[in-house]
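Some notes on the structure that comes next.
With one protein chain held back, the other chains of the complex are shown just where they sit.
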Amino acid sequence: MQFTAQEIGSLLNGKVEGDATVSVSQLAKIEEATAGSLSFLANPKYEQYLYTTDASIVIVNDDYQLAEPVKATLIRVPNAYSAITVLLDLYNKIKLNKTGIEQPSFIHPSAKIGENVYIGAFAYVGPNVTIGNNSRIYPNCYIADNVSIGNNVTFFSGVKIYFDCKLGNDIIIHSGAVIGGDGFGFAPTGDGSYQKISQIGNVVIEDNVEIGANTTVDRATMGSTIIRKGVKLDNLIQIAHNVEIDENTVVAAQTGISGSTKVGKNVIIGGQAGIVGHINIPNGTQLQAKTGLSRSIKEEGQKWAGSPASPYSEHMRSQVVLARLPELEKKVIELEKIIAGLKGVQ
Amino acid sequence: MQFTAQEIGSLLNGKVEGDATVSVSQLAKIEEATAGSLSFLANPKYEQYLYTTDASIVIVNDDYQLAEPVKATLIRVPNAYSAITVLLDLYNKIKLNKTGIEQPSFIHPSAKIGENVYIGAFAYVGPNVTIGNNSRIYPNCYIADNVSIGNNVTFFSGVKIYFDCKLGNDIIIHSGAVIGGDGFGFAPTGDGSYQKISQIGNVVIEDNVEIGANTTVDRATMGSTIIRKGVKLDNLIQIAHNVEIDENTVVAAQTGISGSTKVGKNVIIGGQAGIVGHINIPNGTQLQAKTGLSRSIKEEGQKWAGSPASPYSEHMRSQVVLARLPELEKKVIELEKIIAGLKGVQ
Partner (left out) sequence: MQFTAQEIGSLLNGKVEGDATVSVSQLAKIEEATAGSLSFLANPKYEQYLYTTDASIVIVNDDYQLAEPVKATLIRVPNAYSAITVLLDLYNKIKLNKTGIEQPSFIHPSAKIGENVYIGAFAYVGPNVTIGNNSRIYPNCYIADNVSIGNNVTFFSGVKIYFDCKLGNDIIIHSGAVIGGDGFGFAPTGDGSYQKISQIGNVVIEDNVEIGANTTVDRATMGSTIIRKGVKLDNLIQIAHNVEIDENTVVAAQTGISGSTKVGKNVIIGGQAGIVGHINIPNGTQLQAKTGLSRSIKEEGQKWAGSPASPYSEHMRSQVVLARLPELEKKVIELEKIIAGLKGVQ
């Protein structure tokens, strides 16, 4: 796809300075851009590159004053950063604008498919599934019996949704994510072996959720594992049975949340954190990467770190002393000697 | 599926109290149940809900004495908890009772498929594969050359089994699990690069094993990586080449076990634990979540925690003092001052 400076200027309601006929086919960072690229200057730190870049077009703020002449065509807009966000979205929409049903795919006759939908080859849509309008199911996805999916949902290739799960609108799930696998529930028997506890609940995912590649969200034993609206889960995360994650909470990669734990709204959880089951994490909590949390947190909006977790400032104080620990031990040994000496003197 | 109180009562050999014709189509927790639901009261803690629930049918113990009248039809059984387990299993069997071969699927002419088997669309069954009776291979699974699979095995959608692996009976493997990928073996060459060491062994999985979603079990370099009967692995676990995990051991999500390590029987390993290669973990050991174990454990049946791991009680003592560490350092500094004073006095 080629766009001229004229076309992009119109799209952004911007003012073109320089050759309006020059065209670009890709977006690039200003310090890396080659001819044929569109770039932007939003952060003054990168100003120097404006004068050396090979980008064919650069988007700058309205009020930006040139220090010297530039090779590139400029497009002036009120806010270069916002403008580029608009362009990124547009670019992505063009990239991901697949529709139609590819063959071979498997769509059960009882499934209800909305309008303007993409279903890729080797995708499986089971009995009584409903898929809303403008949704995109990439190749090799599996959607089991009775799953409902709203409008404008994107499943990238290889997403697996077990039976009975309920998904809202505007959801993105990345490749390899597994939604609705059995919770890890086993009852010990007398002889040391375990008996499986059937997991007959489901997973409910509300609007505007994004779930990363190869993340797993287990179905509830009974009832629902719930991911509320606006939640963002990164890659390779484990969400166990009957967990509830409230609105707009963000979880970084490789974190695990054990069964029946309730996570509040606007919580931020770093990568590789581990959270035990049956506890509460209140609204606005922040857990640092690698935090190991083994009991409920009472107060909202606090920052925690370490394993076992403690309030962030306490954790940092302990860490600082920990680094001085060998030195501290030496001091104590010296003190012992001195005191032994003092006692000897007496 | 609709069932009447009469039908469920007969199934459980229970005694129906109230309207025996009322019917239910789902199971629900007593505190969340709506009309048309079957629920149960096993834990006295939830007794209050019996009198307010909208459940149409509630299963209670034989000897349960009503404190006031209830709306729901009751079914009395010797043990409400056992009864519900029976129903859960039944419910699950109905849900997962697929048979037949969906098209398009790929079944090599040399594969031997048992009776009453389900093979989903886009599943791949390679040359010389054998699959036992009553096994279910969900859509998009891949079973490579010479793999053998026993009776009553379930692979949910997207399970991948590399060539030559051997699996027993009554095994459940969840979506995205990868069995038999190459072990991570490379020999350094003179120039800083690495040469791959071919991994020509396999994976052996015995009866009654369950493996979680997106878990990976690598093939042995030579010989077998072995998962013995009754082992339960949660999601996103890494089992490296030539590991052996003995009977009825349970491993929680996101744990990693490195190459050639031997794990005993009835071991319990928490989530996100990491275990180095070439060590032994004896029968009955318990590792807390996030344990980092770097050497063999000698004594059976002990509990370990921390990274590096230490016996649980030692670990807890150190953690307690660790929290007091800043205070301890302050004390030592004070003591130094006092002693300096004392020395000055002499």
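For reference, chains read A and B in written order, and residue numbers begin at 1 within each chain.
Criterion: a residue touches a chain if its C-beta (ideal position, glycine included) is under 8 Å from a C-beta of that chain, and two chains touch if they have at least 3 such contacts.
Since the model is a prediction, treat every value here as computed from it, not as a measurement.
In the whole complex the chain that is left out makes contact with A, B. Among A:Asn61, A:Asn128, A:Ser193 or A:Asn235, only A:Asn235 touches the chain left out of the display. Among B:Tyr91, B:Tyr124 or B:Tyr138, only B:Tyr124 touches the chain left out of the display.
Of the candidate positions B:Gly14, B:Gly158 or B:Pro282, contact with the hidden chain is made by B:Gly158. Residues 104, 106, 122, 124, 140, 142, 144-145, 158, 160, 162-163, 176, 178, 181-182, 184, 186-187, 192-194, 196-200, 214, 216, 218, 222-223, 236, 238, 240, 254, 256, 258, 272, 274, 276, 292, 294, 307-308, 310, 314, 317-318, 320-322, 324-325, 328, 331-332, 335, 338-339, 342, 345 are the ones on subunit B that touch the missing chain. Taking the whole complex into account, subunit A touches the unshown chain at residues 27-29, 32, 85, 88-89, 91-92, 95, 102, 104, 120-122, 138-140, 156-158, 172, 174-176, 208, 210, 212-214, 230, 232, 234-236, 247-248, 250, 252-254, 265-266, 271-272, 289-290, 319, 322-323, 325-326, 328-329, 332, 335-336, 339, 342-343, 346.
Throughout what follows, only the chains that are shown with their structure count from here on.
The angle of the rotation superposing subunit A on subunit B, based on CA atoms and rounded to the nearest 5, is 120 degrees.
Taking the mean of the C-alpha atoms as each chain's centre, subunit A and subunit B sit 25 Å apart.
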